[in-house]
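Left out: one protein chain. Kept in place: all the others.
For clarity, chains are labelled A and B in written order, and residue numbers in each chain start from 1.
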Amino acid sequence: MYTNVTYREIEGRSPQYFILLAVVGVFIALGLCAAYYMEHNGHHVTGMSNQIVWGMPHVFAVFLILAASGALNIASVASVFERTMYKPLARMSGLVAIASLAGGLTVLILDLGRPDRLVLAMVTYNFKSIFAWNVFLYTGLFGIVGFYLWSMMDSRYGMRFYKPAAFATFLWRLALTTGTGSIFGFLVARDAYNSAIMAPLFIAMSFAFGKAVFILILITTCHFTGRSLGRVVLFRLQRLMGIVLAATGYFVIVQHLTNLYMAERQMVEMFILFGGNVYSFLFWVLQIIVGTIAPLILLLYPRLGGNLGAIVLASILVVMGGFAQIYTIIIGGQAFPLSLFPGMDVSSTAFDATIGPYIPTLPEVLLGFSGFAVMVGIVMIAMTALRFLPLSLSDSVVDPDHLHEILDQEDGAVGDAEAKNFT
Amino acid sequence: MRSDDDWGLSRLLVVFLVIINCMAPAVTKAGDKMGPLIPKGKGERCVEETGFMRRNHMELLKHQRDETLYKGIRTKRHSLQECIACHTVLGPNGRPVTIASPEHFCNVCHAYVAVTPDCFMCHASTPGSSDPLPSGDSNEGK
Partner (left out) sequence: MSTRCTCAETCQQAGSVPRRSLSCTTCTRTTGGSESTKTVGTMVSRRCAITGALSAFVVSHGVFLLLSKVVAAKPADQSVSRTIRWGLLVDVTKCTEGCSSCVDACREEHGWTGFGRPATDPQWIRKLFLKDRATGYAVSLPIMCQHCEFPPCVDVCPTGASFRRADGIVLVDRHICIGCRYCMMACPYNARSFVHETPRNQQPHTPRGKGCVESCTLCAHRIDHDRPLACVERCTELGHQALLFGNLNDPRSDISQRLASYASVRVRPDLRTNPGIYYQGL
């Protein structure tokens, strides 16, 4: 059915390509300088402290790792759930996953107190630690997605492994996001985190963020390489993103309602939600209004179906909201002091019972952006070397049998503006 | 013109050879053979045979570090503290030099073989009392 889909490398010779690659290079260089500056002077030059031990680099790293897992969703929908019209995008989805994970891990590693001992983290393990498990889950994802990509791209030997590889990838990425969520979920002492809901919440977040990042990369690539992008693809991606974003919203509601219900957690909940601080601003304005409600309208409002502008804007908003959400979770959760003696008014010679101060510094932010640059750089270079993207993603290529009409009818969707074909 | 160039080049070569020639004896004098000038330790002999120590001191230290940290075994024979106490090099002010100085016992060889020891990122590179003094006094001599 898809023999007529022709994949082709991008040329990578246009001035725009080299300019973008140069910008990426500059950001990577700045990130490396920032990392060197932080390691040379010690972490006291960052905003991080003994109260806020994880800062901006971790926000970026977690976002990129979640996006990696979520980007794979496109491939999984095509292979595991047999929505074949996503199949032309599956290779690209695997590439974005690998690139995004590499970017996230770069940031995470360069922020370590002793990044020179990275090899130690690869050879000495404490298997009770979810962090140690994640080392396997992260490195394993590279291997599994690599194999998956091979099974998709090699028509002679790879084809027969396509299904098993697809299932393995799907299960692995669920495990990976569960592991990432559990980094926080397993923190018994911190009221903001300690909850099993962290795992499904992070899975839902990964779906939404991954899709947004993927869509932005896809549309940019198609724009610059002159590939046509049919309405069916866009419309499908748009709806799918709307659904996963709604799922994320649902888990956010459950997460906060649960905490509000437990008396011992009300303090930290009130701090995050109604503290009148940067975290409550980020939560309500960026995460909820900008990052959830606005994109939900852009993604699910019938009249905007297939609207390129709406999709791009929604993706950008989801990325912004995602950052706000992770910032609120990671930094906000640490800023609220630990309760050592419940029922007591506590003061100390250190920072007990005070809100942990945190102001991100330039090196941290630069290091974080270098993770993004690594992702974009890998995608750009890999696409010139291997055939990740079809020559055309127009409706006739992606959906030659007009399956979308049947699916639309089944879903009861009102696909207006049939004429809106963004080519 | 051309001969001038040649003359300049050969003059450079001569200067270079003279410099090399001057340096060579300085190096060889160090221990009657090529190698660094290793400061003498305090005691009569090392805890192990010198040749053995040169090749294996890092293994002994590594073993001892895990024994001490995980099992609380604090025998002195292979402890880094004892090495440092015995192989102290005094600076011009009469106080032990730190790892920052090229004169430091560890640095003399490690610089020669271009291997950076990681120990002193955490460990003190000068002797304190191996059996720690009562609190308050332990800062002395630092």
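Convention: a residue touches a chain if its C-beta (ideal position, glycine included) is under 8 Å from a C-beta of that chain, and two chains touch if they have at least 3 such contacts.
Quick caveat, the model's predicted, so the values are computed rather than measured.
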item: Touching partners, among the displayed chains, of the absent chain; value: A, B
item: Chain not shown: contacting residue from A:Cys33, A:Val135, A:Leu300 or A:Ile316; value: A:Val135
item: Residues from chain A at the interface with the omitted partner, ascending; value: 39, 41-44, 48-51, 53-54, 112-115, 117-118, 120-121, 124-126, 128-132, 134-135, 183, 186-190, 334, 338, 340-341, 343-352, 357
item: Touch list for chain B against the chain that is not drawn; value: 48, 52, 56, 59-60, 62-63, 65-67, 69-76, 78, 81, 84, 121-124, 127-132, 134-136, 138-139, 142
